[in-house]
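Here the complex is missing one protein chain, while the rest keep their positions.
Per-chain residue numbering starts at 1, and chain names A, B and C are given in the order in which the chains are listed.
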Amino acid sequence: MNKIFKAEILKNQALTEDVYCLSINVPFNIEAKPGQFFIIKINERFDPLLGRPFSIFDLEDKTLKFLYRVKGKGTSVLSKLREGQNLQITGPFGKWYPFPKDDYIVIAGGIGIASVFYLMKKFPKRAYLFYGARHRREIFYYKELEEVAKEVFISTECGTLDYKGVITELFRRKGLHLNLPIYSCGPMIMIRELKKLLKNKDVPCYVATEERMACGVGACLGCVIETKEGFKRVCTEGPVFEIGDLIL
Amino acid sequence: MNKIFKAEILKNQALTEDVYCLSINVPFNIEAKPGQFFIIKINERFDPLLGRPFSIFDLEDKTLKFLYRVKGKGTSVLSKLREGQNLQITGPFGKWYPFPKDDYIVIAGGIGIASVFYLMKKFPKRAYLFYGARHRREIFYYKELEEVAKEVFISTECGTLDYKGVITELFRRKGLHLNLPIYSCGPMIMIRELKKLLKNKDVPCYVATEERMACGVGACLGCVIETKEGFKRVCTEGPVFEIGDLIL
Amino acid sequence: MKPLLEVKIGELTLKNPVLTASGTFGYGLEYSQFFDISKLGGIVVKGLSLKPKEGNPPPRIYETPCGMINSIGLQNIGFDAFVKEKLPFLKKFDTKIIANFFGENLEEYEEIAQKLDATDGIHALEMNVSCPNKTSEWRKMGLQPELLKESVRKVRSKVKKTLIVKLSPQVTDIAYMAKICEEEGADAISLINTIPAMVIDVKTRKSLIGTLTGGLSGPAIRPIALRMVWEVAKAVKIPVIGIGGIVNGRDALEFFIAGAKAVAVGTANFINPLSSIEIIEEIEKFLIEEKIENINDLIGSLIE
Partner (left out) sequence: MKPLLEVKIGELTLKNPVLTASGTFGYGLEYSQFFDISKLGGIVVKGLSLKPKEGNPPPRIYETPCGMINSIGLQNIGFDAFVKEKLPFLKKFDTKIIANFFGENLEEYEEIAQKLDATDGIHALEMNVSCPNKTSEWRKMGLQPELLKESVRKVRSKVKKTLIVKLSPQVTDIAYMAKICEEEGADAISLINTIPAMVIDVKTRKSLIGTLTGGLSGPAIRPIALRMVWEVAKAVKIPVIGIGGIVNGRDALEFFIAGAKAVAVGTANFINPLSSIEIIEEIEKFLIEEKIENINDLIGSLIE
């Protein structure tokens, strides 16, 4: 498979002030699995220099979608690109979420939803989704989520939608008793909390992690995180890890 | 007057493969004279780093136009910008063409036409225009030129339009006898040839020169060219110089 | 509440810690068309010598990735013309004027320093020991510990005003060079000057700079400058002025945290003529957000 290609921007839509959905047209059929990521080179010149990694948010035929938040220079430049412009894409890279055999739990915090939507779409109507955000404005694609998930639990920190509080708390109340494998993606604070909650439970819990990347293919050793077995590369040994292996 | 402002791109139109006409919307009324230039910062980040200088091609109400050729990294990035995007502009800077009192001669080579169109528009129907290009494709705005000039003489190097040859040769044949002040802009080879032709003549000849620039305001001393009185800054003591003062 | 921005560099009090770097801000005049230069902490003027200098043959500048190379060759109008033609204008502004200077040999260094010291309206002196252009050995004294030691001592003995020594980055151990200056009585260290660099036109096979090599400046060199400022600030007790690729408030703040007591904005003036005052505003905004009442509390606050 060709792992480097040019793709045309079909749409680069602002969902809120700082969250965008980017749709691109891939020139051939690609096979990519939930949890994997692509690297987008944002401009032709060298500032920003490196491509930026983004999870597959959705893939259907030749339309590949990313959901991203503007954080710094790369995403800021990306957010200003328009329909018709071209991007250099490499990927897919990384370990995917092990396929769920039966029902499963998904826990997403904030923009972490970008990494798990495609999983639920591929394995539909079997996920208990716990999705937390700061505000209801930041709950994206609610309708689509209801379609692909089995059940949806939403929390917002300011209480503007459903449960008021953090998503791990809602999960503790409504999901912890379910003995199902867990798939999760979200901020480090959420992952740490989750690890605590699961201390005495014996279900597999897969976490999609993030680290700054240069090569994306395991060559630069730049993206390591600490695991029980020493440093591991997020780009190739991850981004999906078993929560128990991570030293958080 | 505010010499630094943001302007919106109204149009960035390809005239040939590598020549574009950029129209921008200036947020207030500016006073700028033929021969002066503006500096366009092409992107928000730092590669390209410096703004690029461009002559005023046309100015009407709040619409400012530039005619430019894609030469390197800056102009290449510029050519890909679209309607609606914003640019940081500084200017106008530099010495303008001394206003013609009566009839005058204009000699433009290639993209040099960008620097003299506005002059003819401001002082219409008095210019004998000699305009040379490589090919008829590269003769821009022919109709508009016929309107603002008194008489138009065209040469193309491949003979696809009017006279076949270089413009200085056509000028020698058809314009050298006229004892009128000359305004010219074009490649160095044209300017050198012109200087030779005018050796024994006593008419003023103003040339718009080019040098790489950093500040555009006389502070960095980067843009000097050699003159009879030593190095002079193109950005502030030029870009328009008397041809006799230049050491070519 | 407005945070306090005042800092002291030797005897010199700056109302805010943002200067414009030598050679990038002309003699002030050039930028006064854009904003009120009284808002600046200070202006470091283009390097001055006793006699006027023609400078190097063009081409003198070329752009590189996130940087630029220059080889101006210290063109300047000379001490006399500066005092007559430029200083009266500069005196009208409520900001500090720092005179950057150099000579072809040590005697010239001493002489121009003395003259500047005696000139009203000049508040401090910056001794350039680090010009990277084709040049005499003396102008490069910043590369040789022995020469540096002798020069700083001699110049110091001749001047009363605050003496800043501007170091070259082209050394293995910049902290060592800074300590030499401190020992010999410099009141402050400024760094970095540009880094010797080159760019070639592959078609003509010539350098794109008239003098073959020039000095690299701009955002490209910022991480190098920051590292050096940090090394120097840890090594000396005198104030450090951070220079190199600063284009916005965030960049400037990095230098303060690394230990710089003031910063000078160079190439950024070319990219956006308002850079220096926007940087002052951004620093102020940051201090307010972070509830830091005095910029001096931020200086050297890096958590290692």
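Everything below uses one rule, namely that a contact is a pair of C-beta atoms (placed from the backbone, for glycine too) under 8 Å apart; a residue touches a chain by one contact, two chains touch by 3 or more.
The structure displayed is predicted, hence computed values, not measured ones.
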Please identify which of the visible chains the hidden chain touches across the whole complex.
A, B, C
Can you work out which residue in C:M141, C:A197, C:V240 or C:V265 touches the chain that's missing from view?
C:A197
Please pick, from A:P98, A:P187, A:P204 or A:G218, the residue that touches the omitted chain in the full complex.
A:G218
Touching the absent chain: which residues on subunit C qualify?
64-67, 69, 143, 170-172, 195-200, 202-207, 212-213, 216, 218-224, 226-227, 230, 245, 250, 253-254, 257-258, 286, 290, 301-304
Go through subunit B and note every residue touching the omitted chain.
45-47
Contact footprint on subunit A, counting only the chain that is left out:
3-4, 41, 46-51, 73-74, 88, 90, 211-226, 230-231
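We adopt the following convention: only the chains that are shown with their structure count from here on.
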Please identify each chain that touches subunit A as well as subunit B.
C
Using CA atom averages as chain centres, what separation in Å is found between subunit B and subunit C?
36
Centroid spacing, where centroids are CA-atom means, of subunit A and subunit C in whole angstrom:
46
What are the residues of subunit B that contact at least two other chains?
46-48, 73
Of all residues in subunit C, which are in touch with two or more distinct other chains?
65-66, 219
